[in-house]
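For this depiction, one protein chain was excluded, whereas all remaining protein chains were kept in their positions.
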Amino acid sequence: MRPPVAGKGGSLFRGTSIGTTWFWLGAFALLPGLALLLVSVLDKGEIDFFIPVLTLRNYEELLGPVFLTVLWDSVRLAALSTLVCLLLGYPFAYRVARARPKWRPWLLLLVIIPFWTNSLIRTYALILIIGAQGMVNKVLLGLGIIHEPLAMMYTDFAVFVGLTYTLLPFMVLPLYASIEKLDPTLGDAAKDLGAGSLRTFWHITLPLTLPGIVAGSMLVFLPSLGMFYVPEILGGAKNLLLGTFIKNQFLQANNWPLGAAASTVLTILLVLMAGLYRFVSLRVSGRERKGLLPGALGDPDVMNGKKRRARDGETAGAKNAGGA
Amino acid sequence: MALWLKRSYLALVYAFFYLPLFVVFVYSFNSNKYTTNWAEFSLKWYQSLLSNSALLDAALNSLLVAVCAASLATFLGTISALAFKRYRFFGRKALYIAIFMLTVSPDIVMGISLLIMFIALKIELGFFTILVAHTTLCAPFVAVTVLARLAAFDEQLIEAARDLGASEPEAFRHVLLPLTAPAIAAGWLLSFTLSMDDVLISTFTTGPSFEVLPVKIYSMVKLGVKPDVNALCAVMFVLTLVLVLLAQTISQSRRNQ
Partner (left out) sequence: MEIAPIIELRAVAKYYGATAALHNINLEIANGEFLTLLGPSGCGKTTILRLISGFESPSRGELLLNGQDITGTPPEKRQVNTVFQNYALFPHMTVWDNVAFGLKMQRLPKTEVNWRVAEVLRRVHMDALADRKPSQLSGGQQQRVAIARAIVNNPLVLLLDEPFSALDFKLRKQMQLEIKHLQRQLGITFVFVTHDQEEAFAMSDRVVVMNEGEIRQIGSSQEIYEEPENLFVARFVGEINVLEGKITALRPDGTYMANVEGEEFVLRTKRDYEVGEKVKVLLRPEDLKVYLEQEKALAPPFFLGRIVETVYKGATVDIMLTLDNGKDLQAAEFFNEDDTDISYRPGDRVAVSWVEGWEVVLDEEGE
């Protein structure tokens, strides 16, 4: 028989890996989160960014007209962008997911590239399209459709286009992931049972891809509230939106507690949307999903369009396979 | 819907994705100072980038941060993915949710939370703080990438290795690691990309002593269209393109070949 080996290696790794995970998430996620929450109920100081005096004044201030206007403008714009991303992205993701297997990885790759490309650069690139000297104006002027350049920059419209443009890939990828998982024979079955295309979509496709819709909406809606550089580049300084508001509290107004409170509002929105996602995906599949963006993050099965191998119940996996 | 209609819709959206980037790329070779009027092909804006020492310093800083943060994030993300996959432990579910939330949480919130923590702990903003911040940003993505790979990993392979006389560390080294390596490598590359591109978090977590490229680009972009900014953006885009292609190629490499 083979010589005995030190058998403690497994449990050593167990301790280290769990400890590392705890340390990392504790120190870099939990602790800053708590710090944010704490500062949001502190008072601002004359010299210090915050002083240890508990107060709810910051939240009261958020209820005032200034912040509510900012919030309302931001939410309206973000919601509009999210809706348009969904309307543009759904048929697109559907076509990509139902493209021939040979083409699918390439089509997906073409979405993944803008997904990972710096949004700042993409926002900047948009100026060359919608700016006064941009492509759109040049083409329209050239065709004689307009005689004066359209003033698209520094308007709400520009911010809306910017958000839609930069965040569309974030809508498409989760939609793709959930549409790709959808068994095409379900649609056939619905049609076989007499449902027309529209009713098939309404009763089968849409409910089953709802987790993807929620996930995509979350990934568009939340960043569009926080990405301050899109309105700052495309919208000028006219419309104060949530991201800029928060940034200003920290970098200009030096009212950290107020900024922290506004961020807390954003975090609450995140938690609500994550809860909605969980609820929807539990309802659809009866179990939790692993993540939002498998395709974007190099899950080989999604890319190759393979179905995950059915897991075997009685043996190995069942007891110690994680995955939640 | 007719086939041509479906295809032209796809083409239209792809055009929407790529046309602006393409225009930036083309104009970066335009010799005309007024960027939107084409004069002739020229590399002078790239040359002017190379002579901008402040920009180069920022680029070097960014490279340093990106390499370190990506490596740290890959280490942390991989270790925790393994812990999630293999063990049940106190707080597992909560930590799992935390990782999930970190991948979707708005960057601005992460940035200012870390800023508050650094200031509260009286840590001076600079290389160290931005390194920590970028590691925090990237590690959840690595964890999710590796977990996706591990989800497809057959736990029986570890048992088979142990059945054949491998200790648990040996089974990790000979079976789990080689099969997970593509995801780990892809995680590193994507982390590097994230770090090189991050504006929101960098804005809050670095100090004047340590300027990084994305923040520098932001300050340039704010001033409007400039030919050298075109060149800079083109360079950044190509860099991202290469890294993403590399990451995809590696992670798609069929694990049995």
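Here the chain labels run A and B in written order, and each chain numbers its own residues starting at 1.
In this text, a residue touches a chain if its C-beta (ideal position, glycine included) is under 8 Å from a C-beta of that chain, and two chains touch if they have at least 3 such contacts.
This one's a predicted model, so the numbers in the text were calculated from it and none came from an experiment.
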Just to verify: which one of B:83, B:166, B:185 or B:213 makes contact with the chain not shown?
B:166
Pick out which of B:44, B:92, B:174 or B:226 touches the chain that's been left out of the picture.
B:174
Quick one: say which of B:68, B:157, B:220 or B:239 touches the chain that got left out.
B:157
What residues on chain B make contact with the chain left out of this view?
154, 156-157, 159-167, 170, 174-175, 178-179, 255-257
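Rule of thumb we're sticking to: only the chains that are shown with their structure count from here on.
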So in the complex, which bits of chain A are touching chain B?
2, 5-7, 9-10, 13-14, 16-18, 20-22, 24-25, 28-33, 35-36, 39, 49, 88, 91-92, 95-96, 105, 107, 109-114, 116-129, 131, 133-135, 138, 165, 168-169, 218-219, 222-223, 225-229, 232-233, 243, 246-247, 250-251, 256, 259-260, 263, 266-267, 270-271, 274, 290-294, 297-301, 303-304, 308-309, 312, 315-317, 320-324
Seen from chain B, its contact residues with chain A in the complex are 6, 9-10, 13-14, 16-21, 23-24, 27, 34-36, 76, 79-80, 82-89, 91-93, 95-96, 98-110, 112-117, 119-120, 132, 135-136, 139, 141, 144-145, 147-149, 151-152, 154-156, 159, 165, 167-170, 172, 182-183, 186-187, 190, 193-194, 196-197, 199-200, 203-204, 214, 217-218, 221-222, 224-225, 229, 233, 236-237, 240-241, 243-245, 247-248, 250-252, 254-255
